[in-house]
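Showing just some of the chains, left in place.
Letters A and B mark the chains in the order given here, with residues in each chain numbered from 1 onward.
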Amino acid sequence: MEGQWLHGSNTRCTPSQGQHGALGPYTAGSSSSASGPGCRRCPGGRQSRVLHREHYGFLETMAPHLAGKALVDLSNNLKKDMYPEANAAYLQRLVPGAAVVKGLNTLSAWALQNGLLAGKQVYLCGNSAEAKRAVAEMSTKLGLTVLDKGSLSAARELEDFPLQLFPEWRLPLSVAVGLTAFFFFYLLIRDVIWAYVEQGKDISYRITVSLGNKVFPIVSLIMLSLCYLPGVIAAFLQLYRGTKYRRFPDWLDRWMLCRKQMGLIAMGYAFLHAIYTFVTPTRYSVQHKLISLVVDEMKNNKTTPFYFDNTEAWAQDSFYMLGILGFFLYALLGLTSLPSVGGSLSWREFNFIQSKLGHLTLVICTTHGYLYGWNKFLRPSTYKWYTPPGYMLCLIVPSVVLVLKALVILPCVDRTLTRIRQGWERTQPREEMCKATNL
Amino acid sequence: MEGQWLHGSNTRCTPSQGQHGALGPYTAGSSSSASGPGCRRCPGGRQSRVLHREHYGFLETMAPHLAGKALVDLSNNLKKDMYPEANAAYLQRLVPGAAVVKGLNTLSAWALQNGLLAGKQVYLCGNSAEAKRAVAEMSTKLGLTVLDKGSLSAARELEDFPLQLFPEWRLPLSVAVGLTAFFFFYLLIRDVIWAYVEQGKDISYRITVSLGNKVFPIVSLIMLSLCYLPGVIAAFLQLYRGTKYRRFPDWLDRWMLCRKQMGLIAMGYAFLHAIYTFVTPTRYSVQHKLISLVVDEMKNNKTTPFYFDNTEAWAQDSFYMLGILGFFLYALLGLTSLPSVGGSLSWREFNFIQSKLGHLTLVICTTHGYLYGWNKFLRPSTYKWYTPPGYMLCLIVPSVVLVLKALVILPCVDRTLTRIRQGWERTQPREEMCKATNL
């Protein structure tokens, strides 16, 4: 074990070109580590010996020469579960005398060669501590941060890393896409098709901007409230069970695990809503409407044409103010979701931001929604084809979440919940005893 | 000391629920580390034995069994300074034979169980290097990054970590809130109340948006200049003292330490100012004013109604351009304040961004402020009730900072300052000698 490992990252494909090569281990002479990531073309054919998993079998014949040496498997597969066992485990089985280390498979040769990897975290696993230390030392010299993932049984996990594609974003994205599609078609029918059928007007140009600017805030508010709904459900479940020592149901656990992603998607939609709002006054149709208003006004020669409605001004300005504050808080929540910012917060700070400021954001955005429809609520013309407008539908979930949250923070409920979360249990004296006596 | 530690994070409350349990140490059989964060309910009552600090006393009876074992204290208190000594120190006193390690108290069981902790930094302290290494190894296996904080005397510091709530933000936030309140009431009196008293007009709707859009830029500019004021004060202090080897007064040190936070608050206010500006043209009152202008114009049938004022167009467009550039630079400064971005900059780069670009931002935003009032300065109607308008007040501090900074970068002053900062001292030959001879 004299620092001999297999080095092959210099033949990996470039990261910008979307290919995963199924790269196998390299064997190398005792000086391979010194040659480092510079050798790309193996002029004498000495160093760059690529082996795909399919050809590992051939290494069996080399087993005697490899005995006692560290063998780095940096191969990747083209898709998950292609083979019954991990490449590295297979290699170890073929060459039992060598110390196989799985790792560095998440690096690209091109980035390595160009020094783009400073501080990047890489994973290693293997059964030989000595071999892992040798590989870790080399990696550290390359500027990488090494994380030991344990024995070779973790190799499959490491081989799956480069194949992951946002697993934790799947559920939130599906919810977002579903809600977007539903509200898009709902509003398309209520606005554009209704106007065409009932009034014979073609306002189809509204599909691109006006409709978007209704769908985005609606989905944003619902997604934001879906962030905070599992928290109150969990609280009520704990209150009902009288203990915190029972696992939540799986669906609730999964839901709670993707709250961050839900919040970020909600922020993305809020961002789109904000920009759509900002460009509104420059739109042709909006300017046309404004001009038509003036011209009609003049032509009809009304005497008191432009009564300034103070209530309307108050309502609309408050509506804007709440929207802006809500967006500001959204941005703050998003900022603290960044790994580097969130990681530098203490637990209490993170909790303050994500729970206190998060609920404040929900309150402000919900009020923003209520203010939008404050004077349209009782107007019959609001209910085209007997359907409620979109903003009413989107206020249901947030209102429910806020009412439930208000119940949870009532002093009497809060006290019980705090005791439960500190370990107190209501109806299970056996368990309490277990704790007191079993030490 | 065969890798036996106390493992109890699986009964911590979830991070989303705002509770700090006062959790005590766990004792565990020799296999506790293997059971890991999966066991939540201790079916046989064997592993999950929670002890609050109040019950530590009972561990005294166990002392013989714990001798020579690593004992992890992951307890937290509900508030600071609840007890005269740190929980871990108290525990060590009770069980002198065990090797108490304080740490992992900043983790939540729920996050640990769900693998949300990859790369999170945790702190350890303890008197036994061996015990610390054992705990550090386990933590590394869990994907945590361990930072050794030294002997057990650091335990109190670790116990205070989860209770911190933005200590470094207190002073900047107080200043910001104070300035905001002052300017809000000042402008409320000058604008809304003045109009009501003197002209009998109710323009109270302006409170939400118009007033906000005056207060935010004012406070933003003042906060930004307060970022750069301590730097020039420090420079003048060094020039006056003729040395850099004397401590700054405490108030200046504290001020310099919260410059980053002041800058970020200034950026937040600038962000609000920008959004308020963007929504302005969609506001009811603004559109009403525009329409009224046209209608009045038409009714009165003026002949040359809309003379295009080229100077006005130039001034206003320059005003916007400077505002946009200033906001862009603000965003750039904010970006480089992110830990992950700032950390990847070299010292000279960071200095270039935060000092050169920072002062440029101040120059641009101050000019933006001057341009706002360029043609209102000498109009008597500007001075309602003999008070200057808000934008004039807010230009005082930035102007002073820029003048002082201009003095500092004068070649002759700059040369002296550079020498002082390289270690040269003006009037203290004794010190110079001390350096030359004392080696």
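In the analysis below, contacts are C-beta pairs under 8 Å (C-beta built on N, C-alpha and C of every residue); 3 or more make two chains touch, one makes a residue touch a chain.
Worth saying up front: this structure is predicted, and the values here are computed from it rather than measured.
This structure file defines a homomeric complex of 3 copies, of which 2 are shown in place.
Heads up, the rule we're going with is that only the chains that are shown with their structure count from here on.
Measuring from the averaged C-alpha position of chain A to that of chain B gives a distance of 25 Å. Chain A meets chain B in the complex at residues 118-119, 121, 147-150, 231, 234-235, 244-247, 253, 256-257, 259, 274, 277-278, 280-281, 290, 293-294, 297-298, 305-306, 308-310, 312-314, 316-318, 320-321, 323-324, 327-328, 331-332, 338-341, 343-344, 346-352, 354-355, 418, 421-423, 431, 434-435, 438-439. Listed in rising order, the residues of chain B touching chain A in the complex are 11, 13-22, 27, 40-42, 45-46, 49-50, 52, 58, 62, 106, 108, 114, 116, 119-121, 140-141, 143, 161-166, 202, 204-206, 208-210, 212, 268, 271-272, 275-276, 278-279, 281-285, 287-288, 290-292, 294-295, 298, 338-341, 343-344.
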